[in-house]
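Notes for the one structure printed next.
For this view, one protein chain was removed and the others were kept in their places.
Here is subunit A:
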Amino acid sequence: MEALLEEHAKLEKRGNLAKTIEDVQRTIELLQSARDGLVANPSPSPKALEKLQKPTKLLNDKVNSDLTEIYKAQNSYSKALDKKFTGKLYMDPDGDALASHPHLINQAISMHLLREGQFSVAATFMEEAEAHPRAPEPTPGTPDPYAAQGEDKRKVTENFNAKELEQQFSDMYHILRELRTRRNLTPAIAWARQNRETLETRGSNLEWELCRLQYVCLYKNEAWNLRELGQTGGPLGAFAYANQEFKHFHRRYARELQQLLGALAFNENLYDSPYMSLFFNETAWEEVATSFTREFCSLIGLSADSPLYIAVTAGTIALPRLLKLQNIMREKRTEWTTEEEMPIEIPLPPSYHFHSIFVCPVSKEQATDENPPKMMPCGHVILKTSMDAISKGQKFKCPYCPGESIPREALTCRF
């Protein structure tokens, strides 16, 4: 990129029309002075114009060489571009499995824009997408689930309620803004309280985390909305708050509660107390904001980060390999046979692994609904098809240890 940047600097310097314009201006001035001369002369001779031929020709040549200069600068920049992008990737895969579902793509984009809080862009987009839906293009080789239903005329918003989603996300952003920029926990706590039951079945600690932070905030006298909270600042206020709000947490968070209340004894030298880490955690606000976002999205059935963002990022990490593979297959005129599975492994960073993957050590296939993993009594796991092939319904030996069993004893596993 550095080399390209240098070439571009050269292009900016040489590849512009400034000189050309200057020289055209000089031609104009030359013509103008000739005209002035003619007008001043009472008996103008036609020869006066002919005399202009030579100097204008010179200027014309000058203009032409100015232009050639630009041409050269552009050529050299173009060469630098070609050099940077040497590997030619054939960018158009044969099958575009997504082209047959334009409305699903539009829907994913609408939801993405809403969840990113870009409500006005989302509104414009949904309006334009509904007024001019893209025509679906069935892709050869992939099943078209809507073929049976006839022409696909669904609207962008059919599968989700845009208004509702917008309301939800605007609530979410309101609460987050209060948390992050105003350090106001009240709306977040109110939301967590409202959804207490669902959060608890999810095993979420959100409400506790929020209330705990509120306590710490009061204790350190950092709460600016005391009046709103109906509390006083400092350890006393914190104690009053705990008395009022922590009842619900007694059972589940007994130990942490003891620590928080124990800290009241260290009012003078909290910094040296064993509870220091509870009270001086610089990332506490960002942590509760993140866990709030995650819980909020989960409760409306969405992942915490935009799936569109994650998928496109994963896609661009995968693409160079896939396109290369496609180029090779094009040259060799082969195709991969299993349509359900990709032909090569794409290494993705660990944060892009969401499900557990089971690959059978015997058959190297992945577990599916039809072909689930089976655990033999010895604790080793292989796929059902592998076990069937080994056992043929009879007593068989585990391929990995001396343990023997019959197929009936194997336990179907799930991840």
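FYI, contacts are C-beta pairs under 8 Å (C-beta built on N, C-alpha and C of every residue); 3 or more make two chains touch, one makes a residue touch a chain; residues count from 1.
Just so it is clear, contacts and distances are computed from a predicted model.
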Next item on the list: Using the UniProt record as the reference, specify the protein name of the hidden chain from among "Protein FYV10", "Ras-related protein RHN1", "Geranylgeranyl pyrophosphate synthase" or "GPI transamidase component PIG-T".
Entry: "Protein FYV10"
Next item on the list: Looking beyond the chains shown, say which of A:224, A:280 or A:309 touches the absent one.
Entry: A:309
Next item on the list: Would you mind spotting which of A:201, A:269 or A:394 touches the chain that isn't drawn?
Entry: A:201
Note to self: Using the document's definition of touch, tell me which of A:17, A:190, A:226 or A:406 contacts the absent chain.
What the structure shows: A:17
